[in-house]
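Here is the structure we will look at, set down as structure tokens.
Let's look at chain A:
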Amino acid sequence: MKKLKAFWLSSDMRRKMKFQREADLQWAQQVAERPGCEGLFSCLQCGTCSGTCPLSIYMDFGPRKIISLVREGFREEALSSQTIWLCASCYSCAVHCPRQIHITDVMYSLKREAIQQKLYPKRFPIPVLAQEFYKMVRRYGRSSEFWLVLRMALRTNPFQLLTMSGTGWQLMRTGRLRLGQDKIENVKELQSQMAGREVR
Partner candidate 1 sequence: MLKANGDIRIGVYVCHCGTNIAAVVDVKALAAYSATLPNVVVSREYKYLCSDPGQDMIKQDILDLKLNRVVVASCSPHLHEQTFRNALASGDLNPFFLQMVNIREQDSWVTTDKPAATQKAQDLVRAAARRVAFNESLERGRIPINPAVMVVGGGIAGIHAALTLANAGKKVYLVEREPTIGGHMAQFDKTFPTLDCAACILTPKMSSVKNHKNITLWTYSEVTRVDGYVGNYKVKVKRLPRYVQEDLCSGCLECLKSCVFKEAKVPDEFNMGLAKRKPIYIPFPQAVPLVPVIDPETCIQFKSGKCKKTCIEACGDRHAINLQMLETTEEVEVGNIILATGFKAFDAKRTPDYGYGLYPNVYTALEVERLVNASGPTGGEVVLRDGRTPQTVGIVHCVGSRDENTNRWCSRVCCMYSLKLAHLIKEHTGAEVFNFYIDMRTPGKGFEEFYQKLLNERVHFVRGRVAEVTDWAMDPSEENKLVIRVEDTLAGLVRRIPVDMVVLSTGLEPQADAEQVRRMFNITCASGGFFLERHPKLAPVSTFTDGVFLAGCCQGPKDIPDTVAQAGAAAAEALALIDAGFVLTEPNAAYVLEEVCSGCKTCVPMCPFSAVEFLLEEKKARVNPAMCKGCGTCVAACPSGSIHQHLFEDQQIFEEIEGILTNA
Partner candidate 2 sequence: MPETFEPKIVAFFCNWCTYLAADLAGTSRIKYAPNTRVVRVMCSGRVDPQFILDAFAKGADGVLIGGCHPGDCHYQEGNYKMLRRFALLKRFVKQMGIEDERLRLEWISAAEGERVKTVINDMVDKLRALGPRVPVSQKEVA
């Protein structure tokens, strides 16, 4: 999006008002064509989703507003929001929606796009975990909580490892923490199966 040169916009204050040319209506259409997102345009904006969402306590927008932003084509706002990452895929919104919209899938598709477009909030651990998880499973075919958390922590905020150590020890003590990296025998076969399937 080219920056506006107009004098009255040259101030450092963040502009809240939106010009219609900043709205990407084609994009809204594309999103609505993705699997699970077809209900997007039948949304009534009733807010049941945000109401029932256990994470909406901490969300910046909440699912209802995300749908409104997507539908009106405000791509950046939607993709760079924390809301889509805080979604823990509990599907509460989906089963409560009076229009039966698969809101969780909308969130997934926005997460994927945010990753591709590198629009996710920086130093925000959730997308990082997702990426590390993705790499690990592609490499070994299985995930190991220990290495996963370790990698994520290193990439976001190493200090949290200290706070985690307590829990780590507890898990170790109860034999619930495996230090070795799990892997399947037939990684090659898995990888070949995966090959070409990626949409990235």
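Just so we're on the same page, contacts are C-beta pairs under 8 Å (C-beta built on N, C-alpha and C of every residue); 3 or more make two chains touch, one makes a residue touch a chain; residues count from 1.
Selection criteria: all candidates are chains of the complex that A comes from, given by their letters.
The shown structure was predicted, so the numbers you read here are calculated from the model rather than taken from an experiment.
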item: Touching chain, any copy counted, for chain A within the complex - options 1 or 2; value: 1
item: Residues of chain A touching candidate 1 in the complex; value: 4, 6, 16-21, 25, 29, 41-45, 61, 64-65, 68-69, 71-72, 74
